[in-house]
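This structure is in structure tokens; I'll ask about it shortly.
This view holds just a subset of the chains, kept in their places.
For reference, chains read A, B and C in written order, and residue numbers begin at 1 within each chain.
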Amino acid sequence: MDLLSLQPAEMQALLLTLKVAGAALLVALPLAVLVAYGLARYRFPGHGLVNALVHMPLVLPPVVTGYVLLVAFGRKGPIGSFLESTLGLSFAFNWTGAALAAGVMSFPLIVRPVRLSFEAVDTKLEDAANSLGAHRLVSFVTITLPLALPGILGGAILGFAKAMGEFGATITFVSNIPGETRTLALALYTATQTPSGDIAAFRLTLIAVFVAFAALIASEVLARRLRRRLGGDHA
Amino acid sequence: MLDVDITGRIGHLDLEARFSSDGGVTSLFGQSGAGKTTLTNMIAGLITPLSGRIAVNGTVLFDHAKGIDLPVRDRRIGHVFQDARLFPHMSVRTNLTYARWAGRRKSTRDFGEVVDLLGLDDLLDRKPPTLSGGEKQRVAIGRALLSDPRLLIMDEPLANLDQARRNDILPYLDRLCGEAGIPILYVSHSIEEVARLSTTLVILSGGRTPAYGPVADMLARTDLGRATGRHEAGALLEGKVARLDRQWGLTHVDIGGSFLQIPDLEAEIGTPVRLRIRARDVSLAVTPPEGLSIRNAFGAHIVSITEESGPYAEILCEVGGQTIRARITRASVHDLNLAVGKPVTVLIKSVAIDKRQRTPVPPVPA
Amino acid sequence: AETPLTVFAAASLRDAMEKIGAAFQEKTGTPVVFSFAGTGTIARQIEAGAPADIFVSADIAWMDYVDTRGAILAASKRNIAGNTLVMVGPHGSAPLDLSEAALAARLNGARLAIADPETVPAGRYGKSALGYLGLWHSVEASLAQMDNVRIALASVARGDTPLGLVYATDATIEPDVSVVATLPGESYAPIVYPAAITSVSEHPQAQAFMEYLEEPEAKEILQSFGFVTDNGQ
């Protein structure tokens, strides 16, 4: 076995992981930004409920979340069957389901830092924007959102990392199907569950670590550039 | 033009403000903590008053009784905040044009002109966090000027600026107010600035507005000493440019039969002007003096003498139907035997009436 | 109270083992504490010196794994129960003929729920049985590999997957599924649950518990949950 080049199965798991985590982030991030903004800036009835709901996937063991997803989004589940009959969209046992599971699981991790960032943005700047004629939506997009970017980036990193590593809810919801739902994390789990899987597990760990490293370094560079843009330090 | 009659509350301060002004520059004058910023915030719509009514140029911005509360963005108020509030992530240029691209406000004012006025050319590509205190303040002024406002609120906009820059900006505000007809609500601690710029002066004290009115009347009032700052008391003289003396750089102003010589004023003959004569710049003589460098000597008679406990006395004199205020020592009042009705010569140094003391009379819009 | 006897057991044995533990305590006064997890997880913990007295595995491979690493007393090793494989469908499903065509027709594009054929013993047995029957190739691409019996059964019960390949014991307990076929015994290696005393155990009752597992009382309990207990397996 070549130690340096990826085996087809590993390559498949890697690409699938990136696809799943990417898709999860793509859908979860905007939604998380909205929810975080709502939680940060508005007091509405059900505020506490929404907040608690967002955190649930973190508190409950992933198996439970996966099970709930299966019941709700499975073929015969109320949401799943509705989506399938109306949009032809099915989450059952395919990579979109894996992305859904990853998105749900990483949601609280994204919401929290984003919410903190929104809370830290000085509303006086929004006032100033409004006094210059900006509609609330415009001032959100031009002032609040850019100023909260470090937090959004931070949330995205946590979310992406979590989505990459998500295991429990994914295997429960969409099973462990090679090429379809077997991400690196699932492949790694599979390897650890076989008495002879040590080397495979080690290789997969290296791959996951490597990808995570790359993503984190990219995010750090981005964050530094962002901070410079915001803080304006020329040092 | 600007009608305010509201009550409100911030922290432990009850605000109860009522004034109206006929456009031009309305100055809000009061001690630190008097509620000036709070009042401007209510007019701007950032704080909701408890009750009352606010109208600008006939447009009702707020009317508690009628349930009107125009959103901030629709009030079209150019607001120079006491704490600049620049957008830290945008360049100075983007900050300046924010109202245009984000607020869809019209480009009524020329960008280059404002940039020149405020000396921002070299700063356009910089980010606010790297600006000096005065630079921030100038950008904030520019941003408000470029927002096509129907009212300009300026909360101590010149506090961190040097005299040269102030001298550039003040005439511009004059013009803005005069030519473009944009009323200005101006918060300042400097009675100089207030007198130089305002049509109407509103005194704010402990959240209340004990007095407001045309700036000339207000500055002539002796009961507002503490609020307007004792030593800078003075009076306003209205006049018309009568002659331009190019040789000596002097302008002769007709103040009702008498002529006042002041350092060069770029104005056409016939233009009405307003001169602020500070009480401490005025001397009195019992006989018309000779061989004096003081160029302006007018026959007058004493209208009132207010002696105070300190060394000072305030003398109001009438010159050609207008009032001039003089501040001299009680000792001199005694030595010269001054009394009400007595004819005296009022002496005013020409150099005392510098640029900051005079202004074209703001055309008061109907 | 007496130091409890600690048993690390495969999670699929939970119901039966807890009942046996209670009966053992009643009989001897020694309380029994169980730690249930996937066999692989437990085996690695035993290897790492977990404070277990007894290890009950869901397959032989993991028992051999700990044996070769000297983590159990080889002499104490014995098979305490066996199991069989069945095919289940949602409650009331018609019996299924184990042929390629019938299988395909029943699946109709959906998936066959099965424990992970590489990692979970039930899946491994299932894979070998399907292979023996010549069906593996046709269903390989439409498997839903579950890590968890409960989830597999639930998805069958709810009809998300029309078929599931599970242990007979699982089918016995879940009322919402029906057995549609029993896989022939010769199609897979005997499914056995080996137990052994760990090499770190110092509990005086460990040997007693091992013996108790083979007594009729324990066998009865195991059978009530669908396990096969005749040693001939």
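Convention: contacts are C-beta pairs under 8 Å (C-beta built on N, C-alpha and C of every residue); 3 or more make two chains touch, one makes a residue touch a chain.
Since the structure is predicted, the reported quantities are computational estimates derived from the model, not experimental observations.
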**Request:** State, as a formula, how the whole complex in this structure file is made up of the labelled chain kinds.
**Result:** A x2, B x2, C x1
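Keep this in mind: only the chains that are shown with their structure count from here on.
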**Message:** Taking the touch definition from the header, please name the shape of the chain graph: line, ring, star, complete or other.
**Reply:** line
**Centre distance in Å when subunit A and subunit B are each reduced to the mean of their C-alpha atoms** = 57
**Asked** Roughly how far is subunit B from subunit C, going centre to centre by Cα mean, in whole Å?
**Response** 91
**Averaged-CA centre spacing for the pair subunit C and subunit A, given as whole angstrom** = 35
**Overlap residues in subunit C, where contacts from two or more other chains coincide** = none
**Item:** Sites on subunit A touched by subunit C in the complex
**Value:** 63, 66-67, 70-71, 74-77, 92-93, 171-172, 175-177, 189-190, 192-195
**Prompt:** Can you list the subunit A residues touching subunit B in their complex?
**Reply:** 124-125, 127-136, 138-139, 142-143, 146-147, 229-234
**Item:** For the subunit C and subunit A complex, residues of the former touching the latter
**Value:** 38, 40-41, 43-44, 61-62, 64-65, 110-111, 113, 116, 118-120, 143-148, 151, 154-155, 158-160
